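Just one protein chain is left out here, and the rest sit where they should.
Labels run A, B and C following the written order; every chain starts at residue 1.
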Amino acid sequence: MTVKVAINGYGTIGKRVADAVAAQDDMRVVGVAKRRPTYEVRTALAKGYPFYTVTEENRADFKKRGLEVAGLLPEMIEAADIVVDCTPEDVGAENKPLYAKAGRPVIYQGGEEAEVAEASFNAAANYSEAWGKRAVRVVSCNTTGLCRTLFPLYRELGIEDVFAVMVRRAVDPQDAKKGPVNAITPALKVPTHHGPDVRTVIHDLPIQTMAVVVPSTLMHLHAVAVRLKKDVTAKDVLALWERTPRVRLVDGGEEVKSTSHVMELARELGRPRSDMYEIVVWRDGTSVSGRRLYYYQAVHQESDVVPENVDAIRSMLKSEDDGRKSIARTDKAMGIPAPRA
Amino acid sequence: MTVKVAINGYGTIGKRVADAVAAQDDMRVVGVAKRRPTYEVRTALAKGYPFYTVTEENRADFKKRGLEVAGLLPEMIEAADIVVDCTPEDVGAENKPLYAKAGRPVIYQGGEEAEVAEASFNAAANYSEAWGKRAVRVVSCNTTGLCRTLFPLYRELGIEDVFAVMVRRAVDPQDAKKGPVNAITPALKVPTHHGPDVRTVIHDLPIQTMAVVVPSTLMHLHAVAVRLKKDVTAKDVLALWERTPRVRLVDGGEEVKSTSHVMELARELGRPRSDMYEIVVWRDGTSVSGRRLYYYQAVHQESDVVPENVDAIRSMLKSEDDGRKSIARTDKAMGIPAPRA
Amino acid sequence: MTVKVAINGYGTIGKRVADAVAAQDDMRVVGVAKRRPTYEVRTALAKGYPFYTVTEENRADFKKRGLEVAGLLPEMIEAADIVVDCTPEDVGAENKPLYAKAGRPVIYQGGEEAEVAEASFNAAANYSEAWGKRAVRVVSCNTTGLCRTLFPLYRELGIEDVFAVMVRRAVDPQDAKKGPVNAITPALKVPTHHGPDVRTVIHDLPIQTMAVVVPSTLMHLHAVAVRLKKDVTAKDVLALWERTPRVRLVDGGEEVKSTSHVMELARELGRPRSDMYEIVVWRDGTSVSGRRLYYYQAVHQESDVVPENVDAIRSMLKSEDDGRKSIARTDKAMGIPAPRA
Partner (left out) sequence: MTVKVAINGYGTIGKRVADAVAAQDDMRVVGVAKRRPTYEVRTALAKGYPFYTVTEENRADFKKRGLEVAGLLPEMIEAADIVVDCTPEDVGAENKPLYAKAGRPVIYQGGEEAEVAEASFNAAANYSEAWGKRAVRVVSCNTTGLCRTLFPLYRELGIEDVFAVMVRRAVDPQDAKKGPVNAITPALKVPTHHGPDVRTVIHDLPIQTMAVVVPSTLMHLHAVAVRLKKDVTAKDVLALWERTPRVRLVDGGEEVKSTSHVMELARELGRPRSDMYEIVVWRDGTSVSGRRLYYYQAVHQESDVVPENVDAIRSMLKSEDDGRKSIARTDKAMGIPAPRA
């Protein structure tokens, strides 16, 4: 059976989820919805996605530009088995009644409050928590990044505590309006919300975070300090991550020294939209002294959550009960290499 | 017959030329050469390109990282029908004796002085000038950009004079070392060399230029003022460009308002490395008043010259005598849409 | 007699106009007005400027932070001989009835439409046009920059036509919210409004302009091409600018190569707020060939219009009938060197 997926919101995340869903052999895109007739609509139509608008006014704007509209948002929801809400922060919560009315299960993104859904989700950490749920939230790009590398440490080695500083890219690459141009802005409310957000997935992880925004568009970069419960070496930790899906190790000695090189690597890999779905950890930036582990990781905020959305669909619709198998299936379809066995 | 192409230098241009050559059905890559064992070597080897190094020392560095080396640079040149030199600025000229010794025809890039070659080249403007030549220079990204949009005006309408200001991106996206971070730097020697450089292709074009460098990595942006010899409308000019290969018209009304949106468009188009081979001109940024034409164009410095290299090969090796046909063939293989007939 | 000046708006321009007025021996600041209790209020109070707020609510906000409020905006206007409106773009026009009601003459800034006032103003170009007027607009930073260097050429040599491309800083240095972070944005409506704006001051100057926004905060940079009516040398033009007030020549050979160096020069000169009131022209970026003149100029958008506001006060209130004398007086008080005699 092919699951019919609708995507509400065709921005940074929505357009990627659409393509990721389209790449799976057990799912198809029955529609995408968007308000404004931008250049991205043209390329989406060329891919064959039926386009829905939110209002009749939107529909008229689309028609003026010769862009075909399949219908309005409620019609799209009706046509779907599940909806992935990829609207901007806090708009997802506003859409809730719409999905409820149609009786469709829905996936929200990490910009929403955890309360919007029955469970928060990261495929490797808590796949089964989404099992059969009607509303699930895929956690944010930063939280996804922290879960990916911390969960295997937590499960295999035990974690005493974590302190992470998130150095956040200011805006996504296409944005030409928001800044800062030349400033570093701390998130003054400390510890930041990222710690509690990780705990919506790994419920008892003692983690504290701080964050700053910097004038870059490419990736977030995390500096993470972990106190482990066991003595290990850096080599052990790296080996553990090599066996972890959606984590990629890179090497400053091969000139991957900056987020710009990580993005260039994604281009070289021939990824769609030059995306890096994996959380990228530097081998030579990982250090263990006693039980203290220090590492840097780069998070591609535009794309790391995309495969998680696909897995969430399978868990919610009970189409695959083994999270590992869902991850492997998603990743194969998306060209993400399997971890070392 | 399949032309055997070797690429010396596997940086921004070299790696793209390799892929573009590999995509043609009348050419193949017999080798690429590079000094340092960076992450880009891994992805290149995965594509099946034989890797050559420059020195034995380089070869040892590659081996240390487990990267297979096919041989040294002179062996690669020997194995090829033609070499595309994609080494850094001014290194091409130093390599000249090497190519001469092996008796191989060679294409240089625009970072070299015009004197390095027998002709400078832009496929649409002077394809036949490279015919049978042993050394040809594909002009720089900026000059290519100016030739693309000015040549049809020059041929169809006549040009009284041109003044262009190039707002140059500071570095390519992967660069993490060079700046400026927050400054605008004028090219003090005015008029800049770009005018004379355009005249290496369109020999009698009266064009003057100035240039500044700005803290952006994505694209160059040109502001161009042309005095035409005929009365036309903006619509006429836009229609002319629609019939011109490798020129793409975009629309601010569809939210393509900045170089960042142009790059995002390239991602949406599914281009390899998210490249925009075409020179991008804004419909709603093009204005004619009397015989004066004003327009903006965006130049993707990493990729616009790449298809030109492919055409130069065909002209030099006399494998296709019609420039238009070579352009069409190159573009089809690279996924660049054909102009309106 | 000391002129009582009130400044409505204490942002980038307002705070500088306040200090410039305070530095003159024929003027004093009777009040500054601002809505929000930011850190800048503390430093302003320390300078002894009476602070007025716009609403009672504002006043309460100030009080909560322990910041003294002298009264509300209408009281400040009442207390003044003249008001300098330094509110954000388009707010000035909204304030017009307020000033009219109090019967106070007013100076607007260049963000307002020319129609807001009886005359647009640049001290060197049309000092006498503001004579006795009740509402005058000091033109914008870019227009001021163009007037400063073009007017002497226009008067002494005659100008056939001008084409200028403005490479605009995106935001002022303190801004941490607006971008772009990494993009170049053309002003699509071409020719841009700057040409007509220059003509509000130099009424018959044939000038066309284009503009782009870039991710820098420091200064605008103009690339200007002028066709003169007389044969001259670059040396003649530079000598003319040396005799022009508020124009500063710099030299790339002394390492002033970028807007960042110009700003550093302002720091070295010990200027308040490290401001550069003069329009900065590069000696070695100025070139003449035939009657064509090319030059670059850097415009400090935060401060170049500030001395113009002071002169406008004198012209409007008829306290000095010789523009040159007013300029000299203003500049001496502000530490701007006199031009070569």
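We adopt the following convention: a residue touches a chain if its C-beta (ideal position, glycine included) is under 8 Å from a C-beta of that chain, and two chains touch if they have at least 3 such contacts.
The structure displayed is predicted, hence computed values, not measured ones.
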Selected residue (touches chain absent from view) among C:138, C:250, C:293 or C:327: C:250
Among A:53, A:174, A:217 or A:309, the residue in touch with the chain that has been omitted: A:217
Interface with the undisplayed chain - residues on subunit B: 170-171, 173, 175-183, 185, 215-217
Hidden partner chain, residues of subunit A it touches: 163, 165, 167, 169, 180, 182-186, 188-191, 208, 210-212, 214-219, 221, 223, 225, 252, 257-261, 282, 284-287, 289, 292, 294-296, 298
Those residues of subunit C which, in the complete complex, touch the missing chain: 15, 36-40, 42-44, 65, 173-176, 181-182, 217, 250-251, 253-261, 263-265, 267-270, 272-274
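To be clear about the criterion, only the chains that are shown with their structure count from here on.
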Copies subunit B and subunit C touch via same or different residues, half shared test: same
Chain at maximum distance from subunit C, centres defined as averaged CA atoms: A
Centroid spacing, where centroids are CA-atom means, of subunit A and subunit C in whole angstrom: 47
Subunit C: positions in contact with at least two other chains: 180, 182-183, 185, 215-217
